[in-house]
Structure formats: structure tokens, C-alpha cells
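With one protein chain removed, the remaining protein chains of the complex are shown where they sit.
Here is subunit A:
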Amino acid sequence: MEAIWLYQFRLIVIGDSTVGKSCLIRRFTEGRFAQVSDPTVGVDFFSRLVEIEPGKRIKLQIWDTAGQERFRSITRAYYRNSVGGLLLFDITNRRSFQNVHEWLEEARSHVQPHSIVFLLVGHKCDLEAQRQVSRQEAEKLAAAYGMRYVETSARDAINVERAFTELTRDIFELVKRGDITIQEGWEGVKSGFVPNVVHSSEEVTKSDRRCLC
């Protein structure tokens, strides 16, 4: 049953222009790599279900933002209603790595009073020969900001699933612990519908969602 999910998480994907945000998302949601991709206009929307534990599905609503500066004022408006985010840079483009600070700063200043769980993504890891950012460097930066770091490739489908599911799991844990709560007027986390008729294998879904609301 596709429609049944426990929570909906809204994730935002940010990073410099041409680091491969849309390609990564499309690999994740459509399972294929788009060779040619026009620059994103403003914001695009994607969604996919992720099963984090047997019978527990999370609906991810993924907001793909334009990296281009001219759309920045639009994309800024979307931080507030996101619970998590993937911050991408291109491992073959040092500039995009240097801008990671800036992106984080921008996100922090626009997400108030909420906070976003970020995952740092070093994208295009299939292009090892052209690498300009070492893994250690990136890991260090991620650790400094308390983020996980994952290297991905949309072209070769490396770690794409992992990047999204790890972020989803982290958020799910925070929700379970009550560190993140569902709030009226905030779209970051929403509660789904739990079926009245629960299949025996899925009985777990019943217990732990009520207390959080």
C-alpha cells in the first residue's frame, strides 16, 4: 500500500549551481540518471517513500532548489519548513566546497526558530581523477558542523540511497526521542495515517506514534 506512511519529512537540497542536486534527487526518486539537465528554475518537488524499518515507511518530500544566485530569494523562503537537508558540493570543484560555510550560514539564518538536520554530500565521486577536495578535508568540515559526510555519484548510483536513508533515520530518531515535534503551521514533519487494519507483520507501527503528537 503505497499510500501508508508513518511520517512525512520535508527535505531541502542546497548547494552551488551545477554540483548535481537535481541529478542526485532524480537518481533517488526516479532511479535513473538524466544525462542532460537544464538548470533548475526556482524550486522543484519530488517525493519518495523510504522504509526505514520493516513496516515503517517515511514519505520524503524533497525540495530541489536552484543553485543560481538569482533565485536565492525564492529558495530562502523554503528553509523554514524543512526538517532536514542535503548540502551538496562537487568534489571536482573546490569553489563549491568553499561555499559550504556560506550555505550553512544562510540556512541557519533563515530557518529560525526551527533547525535543520544537515548531511554533507560530496557529489560526483565517480570522477575520482578530477578530485579537488579530499575526503579527510570534507569529513573534518562535516564534523566541525556536526554533520555526517557521504560521497555520492548519481551517474554510477553510489551511496545515493545511503545518503537519503541515513538522513531520514537520523531525523526519525530525533522525532522518536521527542527532540523534533510535529507543530501546527510547520511543514517539516507531518504525521501520516496509520491503517486501522494492520497486517500482522506491521503491528509495530501502532505503538510509538501517538505520544509525539
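Methods note: a contact is a pair of C-beta atoms (placed from the backbone, for glycine too) under 8 Å apart; a residue touches a chain by one contact, two chains touch by 3 or more; residues count from 1.
Definition applied: contacts and distances are computed from a predicted model.
Choosing from "WD repeat-containing protein 7", "S1 motif domain-containing protein", "Iron-sulfur cluster co-chaperone protein HscB, mitochondrial" or "Protein FAM114A2", the protein name stored in UniProt for the chain missing from the display reads "Protein FAM114A2". Among A:33, A:46 or A:186, the one in contact with the hidden chain is A:46. Although one chain is not displayed, its contacts with subunit A can still be listed: residues 1, 3-4, 38, 41-47, 61, 63, 70-71, 73-74, 77, 192-197.
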